[in-house]
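Reading through the structure tokens given below for one structure.
Apart from one protein chain that is not included, each protein chain of the complex appears where it belongs.
Chain lettering (A and B) follows the sequence in which the chains are written, and residue indices restart at 1 in each chain.
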Amino acid sequence: MFRNTYDSDNTVFSPQGRLHQVEYALEAVKQGSAAVGLRSKTHSVLLALKRSTGELASYQQKMFRIDDHVGIAIAGLTSDARVLSNFMRQQAMSSKMIFNRPIPVNRLVSAIADKAQVNTQEYGRRPYGVGFLVIGQDNGGPHLYEFSPSGNSYEYYAMSIGARSQSAKTYLEKHYESFADCSLEDLVRHGLHALRETLQQDKELNINNTSIGIVGPKSENETKEVPGGAFRILENSSIEPFLKTMVAKESADAPAPAAPAAPATGDEDVQMSG
Amino acid sequence: MDHFPTNWGRPRNDAFDAYGTYPIHQRPQNGPKDAFSAGVQRTQQPIVTGTSVIAIKYKDGIMMAADNLASYGSLARFKDVQRLHPVGDNTVIGAGGDMSDFQYIQTLLNELDIEEYTAQDGHSLGPAEIHEYLSQVMYARRSKINPLWNSLLVGGVKNGTRFLAYVDLLGTTYSASTLATGYGAHIAQPLLRTAVEGFEDVLTEEQALKIIENSMKVLFYRDARSLNKYQVATITKDGVNISESKHLETSWSFAEGIRGYGAQTQ
Partner (left out) sequence: MTSIGTGYDLSASTYSPDGRIFQVEYANKAVENSGTAIGLKVKDGIVLAVEKLVHSKLLVPEANRRIQTIDRHIALATAGLLADGRQLSNRARDEATNYRETYNSPPPLKAVADRLGLYVQAYTLYSSVRPFGISTILGTVDQDGPALFVVEPSGVFFGYNGAAVGKGRQLAKTELEKLKLPELSLREAVIEAARIIYLVHDDAKEKEFELEMSWIGPESNNLHVHVPKDLFDEAEAKAKAALETFE
């Protein structure tokens, strides 16, 4: 029934010193659709691919606002993400309440990482089945962190998580050195290009299946004012101008045929498996 | 001997402290006893107390002063007490009121300071954050009807911004370019306002020190719970400096003619 003797329980080390249950939890993250995060000197952005269970259903929520200066994109179990993001909001509120200070982003990420670690060491609770990309700004400027169910958190220039995120990572590794000085529009375009790599064949990014999260000053493509460069989530028609900036895939690497027709809306979405 | 003729011939009332001897606790308590309220009684008065703290904004930052006395009632009990306490690299707090409560606040802030240091992530608490924290502590305690019996000034400079604010045992807060607690709120505050308001951005350190020194002198003349030995804290962008104790030069010859002070001639 089990793949091996040592994988039925959080509280068991394998003879190699590995924790199989934790490794399986990391697999749960890969079941979710992809999310991409990038940062420049002025902005951090998140991009995520939303799934829908069918034509009559709405698209899933991939991004959550935690505080004015912090937001997350998730991959994995949405219900776990809701519990953890609720905890993050409490931490952020408590910092505001006690010190009247927006919580430093690294401390917020560490707080959920430390919470997740307990579930990898003690019996009775499974590890969380969700990974986050966290963006935020504080005294140190814009940041991007990854949180994973193993209880680890890291700060990155750019990162992606979720299904087929390796393809997005490959794109990011190729281009990350240019991100620091990117304009917001260029940063989002890089993000969309990376996110596109995670799509199944014949699928497209469109205004229904894509979310964009931003911290930092307003883009020329945005209509709403954003005091203090607060975190905001863009969806539906508001991401249209960003999608239009994308360069057709073939031509990005090599000379290629004409750009494909404008992304179709509605039924082109990725279907949730099984 | 009861010196008030109106009391003569009446039953003695030991619950009233005619000579203001409090807080000496051996004084007999013959007042009515309410076992219920006594069961939940909390701090009703400070015991060992510090008097005024004064502070002003000036060109380069904040200057704060407090004398070195901790009184036990009217007794000048401890004459070498520091009432200015640095927190981190940008903040000083000054305390009047109960000195043991102040010592407790110092341990709280020390713990907070270490917590912040051990994070080692480039973030630190500035004066505004410390003040917010203290106001939460003070208000929470007063809401439990168990206040920390202090009035505190919090001053500092962080990221080029001067900060000066007040919080007391009720959790009341306010901010101004000159602040004073206790007796100083009555005596020194008007002097400080006249000297500082409108000149916060031009006063030099020497001028600010003059103003502080003058106010401390007036306070020593008028406040019977004060001492002619005090310290001055300056907080600038370069950090915190708390001076050695300074002595005030005062002259009391004018008092010779005051009836009730000097030798009586009639």
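Quick note on the criterion: contacts are C-beta pairs under 8 Å (C-beta built on N, C-alpha and C of every residue); 3 or more make two chains touch, one makes a residue touch a chain.
Every value quoted in this text rests on a predicted model; they were computed, and no experiment measured them.
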Among B:6, B:44 or B:120, residue touching the chain not depicted: B:120
Residue, one of A:72, A:172 or A:246, that touches the chain absent here: A:172
Option from A:12, A:26, A:83 or A:226 whose C-beta touches the chain left out: A:12
Interface with the undisplayed chain - residues on chain A: 5-6, 9-19, 110, 113-114, 116-118, 120-124, 150-152, 154-159, 169, 172-173, 176
Residue ranges of chain B at the interface with the undisplayed chain: 107, 110-111, 114-115, 117-120
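Basically, only the chains that are shown with their structure count from here on.
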For chain A paired with chain B, centre-to-centre distance based on mean C-alpha positions, whole Å: 52
Touching residues (chain side chain B, partner chain A) in the complex: 119, 121-123, 125, 128-129, 132-133, 136
Sites on chain A touched by chain B in the complex: 97-101, 104, 106-107, 138-140
